[in-house]
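The other protein chains are all here in position, but one chain of the complex has been omitted.
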Amino acid sequence: MKPKEKEIKKSYRAPIGPIHIALEEPVYFKLDLQGETVKGVDILSGFVHRGMEALVLRRNYLQNMIITERTCSLCSNNHPFTYILAVEKIADITPPPRAQYLRVIADEIKRAASHLINISLQAHLIGFHSLMTQTMETREILQDIKETIWGNRMDLSANTIGGVKYDLDQERQKYLIKKLTQIRKPLKRVLNIFKTNSMVRLRTEGVGVIPKEDGLRLGIVGPCARGSGINNDIRDINPYAAYPDLDFEVVLEHGCDVRSRTLVRVREVYQAINLVEQCLKKLPDGPVRTPNLPRINEGEGVARTEAPRGELFYYVKSNGSDKPERIKWRVPTYMHWEALTVAMPGNKLADTAVIFNSIDPCISCTER
Amino acid sequence: MSGFEAIVIYLGMSLLVVFLMLAASAALGPFRPAPGKATTYECGVPLLDPGQKRYDVKYYLVAVLFLVFDLETILIYPLAVNYTKFAASGWLIFFEIFIFVAVLLIGLLYAIKKRAIDWE
Partner (left out) sequence: MEDLGITVIKVVFIWTWVLLIATLMTWVERRGSAMMQDRLGPNRAGPFGLLQPVADGIKLFTKEDIVPEKAQKILFSLGPVLFALPAFSAYAVVPFGDKLVLDGKEIILQVADVNIGFLYIVALGGLAVYGMVVGGWGSNNKYSILGGLRSTAQLISYEVPFGIVLLAVVMVFGTFSLREISLAQQGTFLGFLPNWGVFKQPLGFILFMTAAYAEANRVPFDLPEAESEIVAGYHTEYGSMRLGLYLFGEYVNLYTLAALTVTLFFGAWHLPYLDMSHFLGPISYGIASFLVFFLKTAFFLWLFVWIRWTVPRFRYDQVMGLGWKALIPLSLVNLFVTALIIQLTV
């Protein structure tokens, strides 16, 4: 009892959040600090709760595609996508093959954009503002693609039950290929800085370590898990849409630290571009959605996809009416919060923001 | 002792301008107190701890080390400024400086070895 009391006296508590420059979304950390070292972390949340899981029960299946899309901006493609996959399982709909490929294209473009925003924020947090703006500038090409093809810079609204809402004609395919070739050069220039710059390495190497065992215990997903050497890529272990036909290798890094998570994201940006190009090559002809949608029967459906942040899981229960009886979703950040209590203690105060960013937090997904 | 009166004028000028700036700011700015305005900024939540409390001893340690090193640096200054003259007359001052620097270095190595500068 005695020594512990002393320990507490020596440390002091400082908050980061809910309103803090380093945070993109409101979340509240209570840090126990000893000098500059973080001894413990307490996470409080609930600042952006919007009652989404209740809202979706009041709308019909088609409206829910829109509302799930509004859960979060960066994985706004994956939320309706996974929801649609679950609904399609209940209603036993198989989208046409062309739609499967178009779904992957939308998914991968969003993934690349999301990863780029995350690593650019990392550059911002380590005080490298020019790198941040340059990365964002590169990402702007992806935004142009989104705006041209889907008509919106964030919410693509690409998927619908039984297919997709858009089609790529010859002109758009050409445009997409042109833009993807155009992005490669600036992307390489920017991402090489993340890979090789010694001062970036100095700030990210050995920081925020989540060992493989802890990662497995806490069930971390997505680039975080892959940065700790855990293959948790749903596209690989439980493929959906057109992923079984595509040729890609799961990106794995074994450093377990912030740097390897960044490297995973960097490599996945390239991978996403490759996948889109593959899709365009293999794109089959045919309709983009099932013509006659059946009524959604009573039943339950579960689907999971690989969102930019990791595994996204949707459970949909239908009672035969036009509104779902229950929709529950689990987002990747949820597991990563717990991982923060492993990753943060022992690191410097300066690194807390970097570590928090490295799990690619999405508070609005998590609190919905 | 030439030039010091200029420094005094310069200091006076700085002092004058600093106070003019503060006075102008006080005179020109509005004064509309509100309860929320004067609270301590702590990310918008109630204060966890008082701000002024005991902080890590490491900062103090650095200050002590600084005192030692800076004092010793100041002690070499008179030697350094006349060094060329001393050097012409032999190696004595060189060795004196050498021993001085060596003692400093050993002290520094000791401090590093004692992990006085590591922030673990």
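Letters A and B name the chains as they come in the text, with residue numbers starting at 1 for each one.
Note that a residue touches a chain if its C-beta (ideal position, glycine included) is under 8 Å from a C-beta of that chain, and two chains touch if they have at least 3 such contacts.
Remember, predicted model here, so these are calculated numbers, not experimental data.
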item	value
Identified contact with the non-displayed chain, of A:M65, A:A99 or A:I126	A:I126
Omitted-chain contact residue, chosen from A:Q34, A:Q134, A:N274 or A:T341	A:Q134
Those residues of subunit A which, in the complete complex, touch the missing chain	12, 14, 20-22, 36, 123-131, 133-134, 137, 197, 199-200, 202-203, 348-354
Residues of subunit B in contact with the chain not shown	2-7, 9-11, 13-15, 17-19, 21-22, 24-26, 28-32, 37-42, 49-52, 55, 58-59, 62-63, 65-66, 69-70, 73-74, 76-77, 80-85, 87-88, 91, 94, 97-98, 101, 104-105, 108, 111-112, 117-120
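Just so we're on the same page, only the chains that are shown with their structure count from here on.
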item	value
Separation of mean Cα positions, subunit B and subunit A [Å, integer]	46
Subunit B-touching residues of subunit A, taken from the complex the two chains share	10, 12-20, 28, 30, 34-37, 348
In the complex, subunit B residues that touch subunit A	42-45, 48-49, 53-56, 58-59, 119-120
